[in-house]
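One protein chain omitted, others in place.
Chain IDs A, B and C follow the sequence of writing; residue 1 opens each chain.
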Amino acid sequence: MGKSRFEAFSDGVIAIIITIMVLEMKVPHGESLQALRPLIPVFLSYTLSFVYLGIYWNNHHHMLHTVHKVTGPMLWANLHLLFWLSLVPFATGWMGENHFSSMPSALYGVVLLMAAIAYYILQQLIIASQGPGSLLKKAVGGDWKGRASPFFYAIAIPMAFWSQWVSLGLYVAVALIWLVPDRRIEHVLASQEA
Amino acid sequence: MGKSRFEAFSDGVIAIIITIMVLEMKVPHGESLQALRPLIPVFLSYTLSFVYLGIYWNNHHHMLHTVHKVTGPMLWANLHLLFWLSLVPFATGWMGENHFSSMPSALYGVVLLMAAIAYYILQQLIIASQGPGSLLKKAVGGDWKGRASPFFYAIAIPMAFWSQWVSLGLYVAVALIWLVPDRRIEHVLASQEA
Amino acid sequence: MGKSRFEAFSDGVIAIIITIMVLEMKVPHGESLQALRPLIPVFLSYTLSFVYLGIYWNNHHHMLHTVHKVTGPMLWANLHLLFWLSLVPFATGWMGENHFSSMPSALYGVVLLMAAIAYYILQQLIIASQGPGSLLKKAVGGDWKGRASPFFYAIAIPMAFWSQWVSLGLYVAVALIWLVPDRRIEHVLASQEA
Partner (left out) sequence: MGKSRFEAFSDGVIAIIITIMVLEMKVPHGESLQALRPLIPVFLSYTLSFVYLGIYWNNHHHMLHTVHKVTGPMLWANLHLLFWLSLVPFATGWMGENHFSSMPSALYGVVLLMAAIAYYILQQLIIASQGPGSLLKKAVGGDWKGRASPFFYAIAIPMAFWSQWVSLGLYVAVALIWLVPDRRIEHVLASQEA
């Protein structure tokens, strides 16, 4: 399978997820500023998820740079990742509409955790397909971000029942950690070319 | 007609179908885990349809690998396939919202059957256009999956009125059969290159 | 402006329009076949519009085959066409939900007429940009379909107030006329290459 169609399909799905998420922010009926107030948590959760999907798109893109041939298992691992990402709008909407209450905040973490695991599986499949001298393995060698993220989510999920603000703080912290694009892969690619 | 625009359009439509389907999973009003309970069948039917659309995208992609020139009839056969696939979110939502009751489960099978027939028509058109030494014909020579699927759907549709769980079992079974990507075409293509 | 991004954007918008249109077919609450009955006109109008958008995508694609350089005015003429096409889901939904009553059937014709005019403007701009030996002009020389369609719509719109079935018959007739892909452009292109 050609990489370009694989990339284009992933991009398409992520672009649609990121955009339809805004549909959860329903146009209010009143015309006053007050009418917007209940939407503040919805807007904040939308912003957080927008950043997360941007991070996924960005890292997905960098990871695929190291791939030359897409195999069947990679394709299904990728669809598995897209499946969990497709649940982000639902989890975001539920969390926002309920003003970050415990259960929705925990579910949001579950979806993030499952997406992180799906991403990890895809990454491992690519590394395995590249054999011993795997470019991607070299790039994510000291992948502390990739290893720390699921750990943070796993803490944040039960935390939501004690204080959802701690959970939210963890979700925001992980997003901030990732906001810096994954320069490791860029570096390895650059050194490869040199 | 160039193949790339044909592929891009099909990918776009399938990516949108797979993504808007999640909009049928409406954000519940309550914030408890109980509020999610009525969504379980909706979630399960969403998962099943996500896998089906992934299978269609995958097989569609493999099939087009053997195509060099897109003709007018192929284009309309492809739109016909996309038409039935575009009804999957509706059938999925109806089946999920009614907790897999008989009529919606039967309709789901009808949509799957029509999509399978549309796929078969497209496949036959491509084979016909390739003449006697058709690469695709060779690839799908012993196409027992392609032949068995409509047969399973045709059994599952009336079965839904006797026991919808048998129908659902058949839908899941067909999906599992197809989950393995269509290696036949890959093999023929590979042997062609060798 | 490169033609490929112009094509990709047009394809993207048409693919989204054709797919979100199905969202107007709301999942019914009942689980019986009776619950689907009110959806029959919605389904029929969806089918008609799906065919129309397929025709537009197809003809748009053929027309762009003759274009080498996209100019600013072409870009806006194209956005003008996409604007009217983007109103097709609304007109389709209104017509379907009101069981093809007069006013919605007339409005459907208005949207088709405006889209046809927008298409004509785009076509004329492309012909003008190609100068005296315009390939597109040669291709659509005896363009009776393109000339007849707006005429049919213009008749169908007032007819809707006398009998909407005549209007609908005209809409279906025009769609059938166009279902045959525009071989004229293919022929001129083919003879050009020969």
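Quick note on the criterion: a contact is a pair of C-beta atoms (placed from the backbone, for glycine too) under 8 Å apart; a residue touches a chain by one contact, two chains touch by 3 or more.
Bear in mind that the values here come from a model prediction, so they are computed numbers and not experimental data.
J.: Any idea which chains on screen the missing one touches?
T.: A, C
J.: For the chain left out of this view, which of C:L75, C:I117, C:A154 or C:A173 touches it?
T.: Once the missing chain is taken into account, the touching residue is C:L75.
J.: Taking the full complex into account, find the residue in A:L23, A:I40, A:A148 or A:V166 that is in contact with the omitted chain.
T.: A:L23
J.: State which residues belonging to subunit A touch the missing partner chain.
T.: Considering the whole complex, subunit A reaches the absent chain at 7-8, 11-12, 14-16, 18-20, 22-23, 25, 27-29, 31-33, 36, 47, 50, 54, 57-58, 61-62, 179-181, 183.
J.: Just checking the interface: what residues of subunit C touch the absent partner chain?
T.: These residues touch the chain not displayed: 1, 5, 8-9, 12-13, 16-17, 20, 23-24, 72, 75-76, 79, 82-83, 86-87, 89-90, 93-94, 97-98, 101-104, 107.
We take it that only the chains that are shown with their structure count from here on.
J.: Degrees of rotation, nearest 5, to put the Cα trace of subunit A on subunit B?
T.: 90
J.: For which chain is the distance between its Cα centroid and the global protein Cα centroid smallest?
T.: It is chain B that sits nearest the middle.
J.: Need the CA-centroid distance for the pair subunit A / subunit B, whole Å please.
T.: Each chain reduced to its C-alpha mean, subunit A and subunit B end up 27 Å apart.
J.: What are the residue numbers in subunit B that touch two or more other chains?
T.: 8, 12, 16, 20, 23
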